[in-house]
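In what follows, a single structure is set out as structure tokens and then discussed.
Selected chains from the complex are presented in situ; the others are not included.
We call the chains A and B, going by the order they appear; numbering starts again at 1 in every chain.
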Amino acid sequence: MDFTAKQISEFLKGEIEGDPHVSVHTISKIEEAQKGSLTFLANPAYTQFIYNTGASIVLVNRDFKAEKPVKSTLIKVENAYNALAQLLSLYEKSLPQKKGISSLAFVAQSAKLGKDLYVGEFTVIDEGAVIEDNVKIYPQCYIASDVTIKSGSVLYPGVKVYQNCVIGNGCTIHSGAIIGADGFGFAPQNDNNYMKVAQIGNVILEDHVEIGANTTIDRATMGSTIIKKGVKLDNLIQVAHNVTIGENTVIAAQSGIAGSSKVGKNCMIGGQVGISGHISVGDDVKIAAQSGLSSSIRKGKIIMGSPAFDHDKYVKAYIHFRNFEKLIKKVDDLEKTIAELKSENT
Amino acid sequence: MDFTAKQISEFLKGEIEGDPHVSVHTISKIEEAQKGSLTFLANPAYTQFIYNTGASIVLVNRDFKAEKPVKSTLIKVENAYNALAQLLSLYEKSLPQKKGISSLAFVAQSAKLGKDLYVGEFTVIDEGAVIEDNVKIYPQCYIASDVTIKSGSVLYPGVKVYQNCVIGNGCTIHSGAIIGADGFGFAPQNDNNYMKVAQIGNVILEDHVEIGANTTIDRATMGSTIIKKGVKLDNLIQVAHNVTIGENTVIAAQSGIAGSSKVGKNCMIGGQVGISGHISVGDDVKIAAQSGLSSSIRKGKIIMGSPAFDHDKYVKAYIHFRNFEKLIKKVDDLEKTIAELKSENT
């Protein structure tokens, strides 16, 4: 399946610089690209590679100015990364798609199945579950009783969804993700034992949510743990019971949010971040990787540290921390000087 | 299934304030509760909601004094959270329970199965495994050869238990937990390669242990990794080979304990904590979230930081860290003043 620069440029509404007849059959990274492949340049750190890349076509931002000759044909677009995403998506859709309900899946009698489904081998769809049209459920998934999975969602192999949970339209859930396991709730007893607090709520993923591999989202004690529209969670993230995550918030791998906390919309949260229970994070907040948030934080803040505070203030304090030895020496020197002054004065 | 305030109060040995004939059919959070639902008030931070809640019944602690009129019927009990836990448990037990051995499970010939079991679809129970009475094993679990699962335990979908491990009575293991994978043991060789050290021990969970989703507990090199009676582990926790965790210790999500360390009983360990290998943590120790423990710690200590030390001392030191810029300025000012004094003196 070859495409010419002309065809691609027309699809992307771009502008060609170079040979419009050169053709490509694959997509590669700029530093590895060979003849016959298309690549892109979006991150300025990679600009050096454009002058030597073997790629036949390079997508660049409209404002890109070559400082040396470029052998590849350029296609100039508004946003090279977006354009690449469009092409990758097209490429992926051109691959063979899974379909049909495997005779080796187990579908309970009262489950309701929509049209144009894929249900893989050894998947279980339990009583009362509702699977809407165009859903893909790969092998070895478990869809508990009374779960709803809305139209167009994809569950990769081994996803487990506990009873009563709701997966919105167009969601993507990667292998090993666990949706709706019990929240971590125990009532301490007088003899140091704990009594388990049954977790009777559920998890709701709204539309277009993506959940990474082996991420866990616990069901609410009562009510719902809610992941709103457009949220993207990376791998190995923990979301505790009764948490709410606002629209289009993005969280990197291995972060955790403790029980009942509310995260606003459009937040960007780095990897390995911890957010304490029963607090709130305003909209548009940015949290640096490995930070720990122990109290509520207002809209738009950028924070860092454990416990976290203002990002810029943290960075400055940390420079002083790195140079702590110098400060100690300086104070010791001052102490000596003062002692001398004092003895001179007496 | 409706219950009146009178019935519930008798069950909980509580005291009614308000209409004893009002009835409820569900349990909700105080801020979301509607007519027909029961709720509770235990955390003082939520007291404000009791004056406007739509709940028909609210469980409160016996010492609760309303400061404004409350529309709901109150049931006063010794401990509202415990009382709630009792009702939630009752509610959960009233739901339909899974039972029977699916014809789509694989049970090896030499496995011994007790009475009143649930074994779900596509679960494997291998040679020599012993499953005692009243155990529930959901679909897609793997119970390796010679594993024992004692009476009343529940394994949710996709739990994997490697060979020879022992699960005690009344344990709960959530989806994706891996019990008994190889410990991380490699002997460095002269050429920078590593030789794998075979892990021939096992994992023992004592009674009433709860293991969260996607938590991993590695088998011992030799002997056993032991999780004692009543321990509660949240999601995505790592427990390395030959670790022992003492009775009723509770650990929040994403914490990790390295090889051969011993954690005491009744400890409370926050989320994302790391504990180094070959150290011991005394009984009743509390460790703040994201702390890192690199040496042994005695009974009853409360610690924070990475590396962790006394909690209160850490909090104070961290306040100074946040204000580092001020300290630096102060020292610079002192330096100037001293320089002036010195020049005056000469």
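Keep in mind that, in the parts below, a contact is a pair of C-beta atoms (placed from the backbone, for glycine too) under 8 Å apart; a residue touches a chain by one contact, two chains touch by 3 or more.
Note that the structure is predicted; figures quoted are calculated from it, not measured.
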Size of the entire homomeric complex in copies, 2 being in place: 3
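Note that in this section only the chains that are shown with their structure count from here on.
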Give, as an integer number of Å, the spacing between the C-alpha centres of chain B and chain A. 25
Given the complex with chain A, which residues does chain B contribute to the contact? 27-29, 32, 43, 45, 79, 81-82, 84-86, 88-89, 91-92, 102, 104, 120-122, 138-140, 156-158, 172, 174-176, 208, 210, 212-214, 230, 232, 234-236, 247-248, 250, 252-254, 265-266, 271-272, 289-290, 306, 318, 321-325, 327-328, 331, 334-335, 338, 341-342, 345
In the complex, go through chain A and note every residue touching chain B. 106, 122, 124, 140, 142, 144, 158, 160, 162, 176, 178, 181-182, 184, 186-187, 189, 192-200, 214, 216, 218, 221-223, 236, 238, 240, 242, 254, 256, 258, 272, 274, 276, 278, 290, 292, 294, 306-307, 309, 313, 316-317, 320-321, 327, 330-331, 334, 337-338, 341, 344-345
